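What you see is part of a larger complex, with each chain still in position.
For reference, chains read A and B in written order, and residue numbers begin at 1 within each chain.
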Amino acid sequence: MIKLNGIYPPLPTSFRNDEELEPGKIAENINILFGYELAGILILGSNGEMVMLSNEEKKRVFDAGRKAIPTGKIMIAGTGAQSTRETIYLSSMASDSGADAVLVLNPAYYKGQMNSDALVQFYHDVAERSPAPVIIYNMPANSGLDLDADTIIKASEHHNIIGIKDSGGNLVKMATIIKNAKSGFQVLAGSASFLLPALSIGAVGGILALANIAPGLCLDIYNSFNEGNTESAKKYQLAAVELNTAVTRQWGVPALKAAMDYLGMYGGPVRKPLLPITSPIYRQLVELIDRTLKK
Amino acid sequence: MIKLNGIYPPLPTSFRNDEELEPGKIAENINILFGYELAGILILGSNGEMVMLSNEEKKRVFDAGRKAIPTGKIMIAGTGAQSTRETIYLSSMASDSGADAVLVLNPAYYKGQMNSDALVQFYHDVAERSPAPVIIYNMPANSGLDLDADTIIKASEHHNIIGIKDSGGNLVKMATIIKNAKSGFQVLAGSASFLLPALSIGAVGGILALANIAPGLCLDIYNSFNEGNTESAKKYQLAAVELNTAVTRQWGVPALKAAMDYLGMYGGPVRKPLLPITSPIYRQLVELIDRTLKK
């Protein structure tokens, strides 16, 4: 089974000013990021604006990602869709592009019918047909549906389901999964804001928006913990929370892209209905980046 | 401005057993429904499994719908997507197919960034570019985001936005919109369960899942109210709630399609991850249909 241990940035997708894809910038960003000891990269997660792209565009982004990611580093591809058939189709497509694993968000439009049985069935159907191993993606702040521990544990029983990215931040649920899911099931923190708490109970790493702009800080938390340096780990964790909140829950992908631009990467515009951050927020963001990273 | 007054079924999309489209059945169902005095039909709403279809399939369904809908009857087409550009694209496509109006669900994936400004901007961007007039679609149970009255009132100011289908069931919000939105802004109830309460405060009609299987009962509520027969209206409204709940919030589209099959229309299968209703639920459903419609 593929070992997921480590830190992964969920790469934003690069667009030109007219909102068209800019795959060359994707490659440039990947090159910069792999100056750090990252385990891999997630292509087309929530920060990659996956719900904004056509399937043809998704294929181009998967291909651009794989080409730029160094040999031996893991490419995870976001392939969740509202129908089972579309999710399988995208998982095959990502696999053809060379993805090492697919990250599958649960369908959530028909929330009333997405009970535990339907969700377990969905994950098993996808896992059965996906050429690449499947990582469950729980992202209640976006999907509006929070997978419960029992559902995740049951879904995890399929041999082709290897882990979960949990962005919900419920550490009790995470502990329940780590305790009760099949042996070897790998839990990744979905946010730098609770990376250390997650590691403390057995998570193996994280897919972290913050790792796009502060990969060093994210690795400092991860490495300090693994070296048993709990004081340093705590210090780095507390240092990360405010900036991470700014580029995720608070101001979202537009702020993450603005931060990348500020730091010499390519952030570029978001697709509408997302709007660029305003000037006052930009100033707060820059001040926060400087305060967090420059000292 | 197009007058929306009346009752509209949001037609389920017909699939074969292998989940492929069956446009001929769409036409047959439409023919049956227009045996009743309906104002029109919604093609590709939530009950039409709109999030399950590719764009190419959507085009085929819009075309099939328009061809079958009688001249003079209104075709509303569901065209909401997660990006502004895709929503505009689908609205143009539906317009090309002959839609009289488009029903636009708000994007909701990036809930944290979908504040009132972003949502108003989205609706104005779409309205500016959509050839057909726009009806706002508020469906919090599915989208996970409940448009507030202020947002709807501000969005309504665009000349090409003519109304709203509100499925939230918050009658206070509905009254606030009716009182404060621009003159002529048309409110449609999004569920038969609160049709009469909505009419009592000024709604002009409804887009009602129940109208697919009990168009007569929906029209009885509507006509009784308009004739000033409040006792009859109440009686029909109370009669409708339980069956409507069964085919919407409780058991969803799979139950609605099963009910259509039972009543001699074509329901057929749902697309996965939706699952067909179980046998015990089917028996409860049939008993409820008989109790509601046969006496």
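Just so it is clear, a residue touches a chain if its C-beta (ideal position, glycine included) is under 8 Å from a C-beta of that chain, and two chains touch if they have at least 3 such contacts.
Keep in mind the model is a prediction, meaning the values are calculated, not measured.
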Worksheet entry | Identical protein chains across the whole complex (2 displayed) | 4
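As a convention for this text, only the chains that are shown with their structure count from here on.
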Discussion item. How many angstrom lie between the centres of chain A and chain B, each centre taken as the mean Cα position?
Written reply: 34
Worksheet entry | Touching residues (chain side chain B, partner chain A) in the complex | 19, 46, 51-52, 54, 82-86, 107-114, 117-119, 121-122, 125, 141-145, 249-254, 271-275
